[in-house]
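Apart from one protein chain that is not included, each protein chain of the complex appears where it belongs.
Entry: subunit A
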Amino acid sequence: MTFDALVTEKNTARSLYKEIESVRKRTNDIDLTSAAIDVSPLPDHRLSLRNHDTLKGHIDKVVDIDWSSDSSRLLSGSQDGLMLLWDPVSGYKKHVIPLQNQWILTCAYSPKRNYIASAGLDNACTIHRVHKDPEYGESFSTSSVFKGHTAYISACQFLSDDCIVTGSGDMTCALWDCKRATKSRDFVDHLGDILCLSTNVESQMNPNIFVSGAADGYARVWDVRQQPSSQSFYTSGTDINCIRMFPMGHTFAAGSDDGVIRLYDMRADCQISTFSLHDEMKAFASQSQVYRETQGNSFGGSPERSSINTSYSSLYSPGVNSLDFSRSGRILFSCYADYGCVMWDVLKCEAVGMLGGHQSKISQVRSSPDGMAIATASWDSTIKIWAV
């Protein structure tokens, strides 16, 4: 009796999957690049940013950075056991926050600058309260330590000033209340280590929604008011290393270990664009081949693009480490494991430049909320600020 019901339900599930697939195919009528065919490309298909400053002070790998919402401070966490607060314009250090646990993996600044969070291999998320004194400036004290995850915490981000969401290697996300110092709820659905998450605090659109990416290859959209994940997208069989919400709040980009960045829209419920450095290099290699044949010049193409081409042969593991959008979402900054930070024109789906200069792997890239600067953190213990 039960067995028969089981078989019927399995068949129903199969047909439902097929129906969903066909509905998704129907809505996926065009990709972003084809829709943006009338949009004029950037001049010379290039974008160049100036290295405004190199922030030196850490003595070990800088693993994560975060801008304050007013873009006046940059928070950096390093495996030397310190978090530093920088003035990104002058390049001066403003504060130092010593960590109880040196093996930090992620840090975050709350939207109203009342809290700073750090988390890592100690399976706990530490919340530091910011005390603002008009006479003596800011000071910091530990306000709570959230324990509950049974594995490392790979990502943490504030949903509002009092709520923080964490993603962990125990395959769950958790929502914590900073004021009450308790866990609000768990998010259980992933079948692999959660490696990244992204909230949408800056644009204030969909403030209850966040997305998470995991080692099972699924990106899931969560609403803090609903129990199961509201949407899920299968990317590829590889880990999703980084995920970032588009500034408008209905789209997100997921960067995988296979070196491909995929852009998904939640309203259309489908993938709308793909950015693959490998394909871009191949296309450029064939282009420059034609150029060489016609011009008889072995150094054809822009210097930016030819530098991409030459390192194509040495590209070993193309995994995407980190990504972020510029303020309007036109430019996508993406960092590759064996390569620097590449800038993509999102609408035209072409690489328009790169940010180089670091001595080691770039661990994070973050654009400032006011849209004026980019910060890249590296394992060479420095942070570089890029501006126009």
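Everything below uses one rule, namely that contacts are C-beta pairs under 8 Å (C-beta built on N, C-alpha and C of every residue); 3 or more make two chains touch, one makes a residue touch a chain; residues count from 1.
In this text, contacts and distances are computed from a predicted model.
J.: Choose one: "TBC1 domain family member 30", "U6 snRNA-associated Sm-like protein LSm6", "RAD51 paralog D" or "Guanine nucleotide-binding protein subunit gamma". The correct choice is the protein name in UniProt for the chain not shown.
T.: "Guanine nucleotide-binding protein subunit gamma"
J.: Pick out which of A:Thr27, A:Thr182, A:Ser236 or A:Ser360 touches the chain that's been left out of the picture.
T.: A:Thr27
J.: Which one, A:Asp216, A:Asp265 or A:Asp380, makes contact with the chain that was left out?
T.: From the options A:Asp216, A:Asp265 or A:Asp380, the contact with the absent chain belongs to A:Asp265.
J.: Just one of A:Leu121, A:Ala151, A:Leu175 or A:Met248 touches the chain that is missing; which is it?
T.: Here the residue in touch with the unshown chain is A:Met248.
J.: For subunit A, enumerate the residues touching the unshown chain of the complex.
T.: So the residues of subunit A touching the missing chain come out as 2-3, 5-6, 9-10, 12-13, 16-17, 19-20, 23, 27-32, 35-36, 39, 42-43, 47, 49, 52, 89-91, 228, 231, 246-248, 250-251, 265, 267-270, 272, 326-331, 346-347, 367, 370-374, 385, 387-388.
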